[in-house]
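With one protein chain withheld, the remaining protein chains of the complex are depicted in position.
Then we have chain A:
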């Protein structure tokens, strides 16, 4: 089965769960006075669930004839591309998200920019390190000091 149909299947399951919630569970806690309204919180979701299930089925069962075309990157030959770098960078983003508060903006961001370049194959440390530090410092100064949006600069244990 082609990838677009697998995705349609996943979305169909999501729409069914969404529809089940809208049709059968959402209205249980509805206050009596709200039941008299012509519209309930579940009305719009009910319509959407039907639309979603219908559209998923059309794709899944191949009712709409379209030309099969491979995008810019052929997902069946991912091994031919730099998949390792992509996975490592996505993992680095997750680590950055987890460390941003505890390690502070300045350290986390500098590390993210240096490691990001490193993962992509850059080894010019004399450029990577100063660029990362200058960019991190400038963004922090602009966002926190000029625009007044709080970004914890230093690690949590330092109390700042």
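The rule is short, and it goes like this: contacts are C-beta pairs under 8 Å (C-beta built on N, C-alpha and C of every residue); 3 or more make two chains touch, one makes a residue touch a chain; residues count from 1.
The definition used in the following text is that contacts and distances are computed from a predicted model.
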Self-check item: Hidden subunit of the complex - UniProt protein name among "Peroxidase-related enzyme", "Tripartite tricarboxylate transporter permease", "RNA polymerase sigma factor" or "Copper-binding protein MbnP-like domain-containing protein"
Solution: "Tripartite tricarboxylate transporter permease"
Exercise. Provide the residue numbers of chain A that touch the chain removed from this figure.
Key: 2-4, 6-8, 11, 14-15, 18, 21, 26, 37-39, 41, 43-45, 48-49, 51-52, 55-56, 58-59, 63-67, 69, 71-73, 75, 78, 81-83, 85-86, 89-90, 93-94, 96-98, 100-101, 109, 112-113, 116-117, 120-122, 127-128, 131, 135, 139, 142-143, 147-150
